[in-house]
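Remarks on the structure that follows.
One protein chain omitted, others in place.
So, chain A:
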């Protein structure tokens, strides 16, 4: 309700700014023009092809980062010595913009999807591994002892004790990783690519098609909201109604 009202207010201000001609009309397009382009995108098969490319790159990168981040995060988090040895380095490396590694990825994996997936993996890995480590550090140590006492295999320790015990931390970490993967993939697509939403955006800019540019950004925004809501659902799914 309040969210809908704030959205309407933003659109109204936007329309007023365009009507008042505060900016040249070809730089700031009207809401109606942008809405028209969004409909146009929704009806074009071409757009869905690019969307699939971007979505696959993000999903692939996030999946690889999640597997690597959770495995390493539990391995490091569960051992105080490893934690002291590696956690500081991970913290130092985490804020480095991963796009600086794009040239390396291009040389290793080429201009296609693989260079974007590997970059997204690298980007999403850090928040996921750090989130996992802190989740493991904060979990109740007796739960690990229970698992060990029942002589669980390492695989069962991971799936039956660690992952469910730190579920909330993991979902948060994956959400953070998702955000980084989106940024990294789109940025890489605008630099050097022949497909994807990032490519469409930079292509619209090259042709000075501002309504299309704005339409793409808004569509992207909407998709990010949906994906985030999906991940939030994942957090609630299967968790007990009451927590201790």
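Simple rule for what comes next: contacts are C-beta pairs under 8 Å (C-beta built on N, C-alpha and C of every residue); 3 or more make two chains touch, one makes a residue touch a chain; residues count from 1.
What we mean here is this: contacts and distances are computed from a predicted model.
Matching "Copper-containing nitrite reductase", "histidine kinase", "Response regulator transcription factor" or "Nitrate ABC transporter ATP-binding protein" against the UniProt entry of the left-out chain gives the name "Nitrate ABC transporter ATP-binding protein". Check A:59, A:114 or A:160 against the missing chain and you find that the one touching it is A:160. The chain that is not drawn here is touched, among residues A:4, A:24, A:95 or A:149, by A:149. By the touch definition given at the top, chain A reaches the unshown chain through residues 140, 142-143, 145-153, 156, 160-161, 164-165, 167, 239-244.
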